[in-house]
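All protein chains but one are shown at their positions in the complex.
Order of writing sets the labels: A and B. Residues in every chain begin at 1.
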Amino acid sequence: MIAALLKVTDLTVVHDGDGGERTLLDAVSFDLAAGEVLGLVGESGSGKSLLCRSLVRLLPSSRLRISGGSITLSGRELTTAPEAEMLAVRGGEIGMIFQNPSSHLDPVMRIGDQITEGIRFHQRLDAKAARAAAVDILAQVGFPDPARQYDSYPHEFSGGMRQRAMIGAALSSNPRILIADEPTTALDVTIQAQILRLLMDIRARRGLSVILVTHDLGIVAQVCDRIAVMWQGRLVEIGEKRGLLAAPAHAYTRSLIASHPSLPEEDMPAKAEKLRTPGAVPVVDIEKLHVRFATGGLFRRGAVDAVNGVTLRVMPGETVGIVGESGSGKSTLARAVLGLTPVSSGTIRFDGTDIASGRAVLGMLRRQTAMVFQDPYNALNPHLTVGKMLAEVLRVQGKIETAQIPARCGELLDLVGLGRAFLDRKPRSMSGGQCQRAGIARALAVDPKLIIADECVAALDVTIQAQIVELFRELVERMSLTLIFIAHDLAIVRNLCQRVVVMHRGVIVEEGRSEEVFSRPKHAYTAALIAAVPHIDPDKPLLAPSKMATPQADGVAN
Amino acid sequence: MSEPLAAPALGRKGRFRRRGTLAAGVFLLGAFVVLALGALLIAPYDPIAQDATARLQGPSWLHPFGTDNFGRDILSRVIWGTRIDLKIAVIGVIFPFLIGTTLGTVAGFFGGIVDAIFMRLVDVILAFPFLVLMLSIIAILGPGLASFYIAIALVGWVSYARLIRAQMLVLKNHDYAVAAVSLGFSRMRIMFRHLLPNAAAGSVVFAMSDAVLVLLNGAAISYLGLGVQPPVAEWGVMVAEGQAFVTTAWWITLFPGLAIVTLAFAFSMIGDGLADLFGVHE
């Protein structure tokens, strides 16, 4: 290997609190060669973002400081460099892009000006030359009409285009290293593939070194040369990707790889099909459902069909997955089924009864269905302890006697694998995974026939995701539940659900048995969706290069 | 950022400053309450007794805040004024708070036509400058404190209602509110047990800054001669009475004004302290 471009040795970052120092980064060492792509993986709180920020000395709080170790960039020490020199390093030598382009781009500044800013400051070009350079960069990152789009504002673009703009801003000062902190986490899977391809193109064209932070092992397997694993502020393992994925040394790396939801091979044996009574009444029977939302104000009325003619049946005991990208209408469909969103036309029957036929039916629906939400914190009332929350549900539902409520609360926590000590805890003092378990306990408190889980693992770390999916699998088995599981992660749905429904722009484009749909997709959209999932096996490359990097599906939003 | 970057609990110094602001505010307000309740014992003179021999005297050991043109002791009048002005601030906040919170909760939760009508009413009332509408109502009802209380109940609820309504609109789309609907909870239960407690923190904080505004407006209306009537000792009235002597006997206006500023400061500090405590941004 050539001499390292960036060399980090025993980098330690501490937090000065009242209770003394707390070590957040513990003697992290690694180096980065010119042109190399290093993947940095780890769960939330492992310190991977903090590490990236420390490299350019942009610590997020004044209570944090680098207490030891060194960072050398082409032989220059950065930990002790004066601030003025760091200004030249940031952007000029090390560029950064972030997870959420919507919040990192200045909403009141034109896209082009945000790129020009760096060019003018670092390269001292005049306004005209800087503008020309910025237009050139916009073209490089895939803006189809850069001269015109220079003057647009960030909100006028889709998420994918915003991420392209942010990459453009990072490239504006010709850095040699690009740090990409979860650059595709907020994006749909097909857009993610485009952005990753763009990053690799740029890296090849400019000979950039890249540090790619991600929680998705599939992404590192696909695009990185080496992988570094972080755990509790320490870099526990680093190595060439094939070797590391094949023979992980650290226990955490092993559990990370084991938890990674992968699409199984085509010839995997079909799941044991549950016996279905012929002629049984479907739990949910949706016919030609339309849900339309009004948009605009008094003078610009419009409407979008969030759900545009959906027909779907779910039989008792079935586990059905609904997949699709953001805006496909899958969440709206779920809310309509639970009677939480008014329906424009079509019918929804629950257990054979039309749910639009009166308050009594709605009441019945409320006592036999329950929902699990995406954001575990947002889904729980912050003022109530878990025990009070469950007791209230049991009391309102009135299915068991008051005297038995406390005992039942305990049982529910057992079911979801939370200790009874959690009865007195409030959501704020619990982790995301624990909150999600409490949310599932609340759903079970209804003793429902049907549970709809809406992206309920999307906000969780991979290892926690795997646990929650496992919990659902157990509960479905044990309690003969019917489950509608909505997710954008195809692998999770493939692993959990017998049947899958693919939604795109408000319509169902394909449905069928999971193994059938995933191995032999009939619809082009399903195929594209499956092809865009980065596989953990580095030898199964992501999409053919020719199809990529052209922002077609991902055009200007308005 | 992909992960919460070190959001450690507030340091001891920070915690102290929060609690310190709140405690100082409560202490100061407590002092005013003591003055108001114990005015009879604490005030050295009768607030309305005139003394022709002691007119327009500057601050001295006998009269620490001086005397006015009737020879009345300013310190005693400021102390007795606490009773009236504290009452103005408290009563002037409680009624708007209760009316506004109830209406705002209902409008925000139900939305639709109820909300539309409600918001038009709010728009119309807000179109009138607060003090102008207050004065117009008082003009009809006739000067006096009772008119002031009626006027503020008619006008002041709007801010609370708007605040709570906006909160409710956000909260009712939170997943826990949707969950509550899907679990078959009644509307009353969702509205008052689940949403209102989460929405109320903002209004409680606002009530403290509103107390400042009500105090200032009450005193201003009395200053204009439309609220509390002389010879009752009220701070706004006292400032008005001192205005004619502002070039010669500054103490008549200075001290009641300082009393208003200090009481307002107490409310502001409590408001700031509560905002920190609840994590509410104004």
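Heads up, the rule we're going with is that a residue touches a chain if its C-beta (ideal position, glycine included) is under 8 Å from a C-beta of that chain, and two chains touch if they have at least 3 such contacts.
Keep this in mind: contacts and distances are computed from a predicted model.
Pick from "Cytochrome c oxidase subunit 1", "ABC transporter integral membrane subunit", "Glycogen operon protein" or "NADH dehydrogenase" the UniProt protein name of the chain that isn't shown here.
"ABC transporter integral membrane subunit"
Which residue among A:L24, A:V89, A:V291 or A:A453 touches the omitted chain?
Going through A:L24, A:V89, A:V291 or A:A453 one by one, A:V89 is the residue touching the chain not shown.
Out of B:I79, B:A180, B:A219 or B:V232, which is the one that touches the chain we can't see?
Only one of B:I79, B:A180, B:A219 or B:V232 touches the chain omitted from view, namely B:A219.
Touching the hidden chain in the full complex, which residues of subunit B are there? Just list them.
Given the touch definition above, subunit B has residues 1, 120-121, 123-140, 209, 212-213, 215-216, 219-220, 223-226, 236, 239-240, 242-243, 246-247, 250, 253-254, 256-257, 260-265, 267-269, 272, 281-282 touching the missing chain.
Would you write out the residues of subunit A that touch the absent chain, in ascending order?
56, 58, 60, 87-92, 95-96, 98, 100, 103-109, 117-118, 121-122, 153, 155, 166, 169-170, 172-173, 298-299
Criterion: only the chains that are shown with their structure count from here on.
Name, in rising order, each residue of subunit B that touches subunit A in their complex.
Touch residues, subunit B against subunit A: 1-6, 8-9, 11-13, 174-176, 178-186, 189, 194, 197-198.
Could you pull out which subunit A residues touch subunit B in their complex?
For this pair, the touching residues of subunit A are 15, 17-18, 22, 24, 44-46, 48-50, 53, 60-61, 63-64, 98-99, 181-182, 185, 213, 215, 335, 338, 340, 363, 366-367, 369-371, 373-375, 378-383, 392-393, 396-397, 439, 442, 446.
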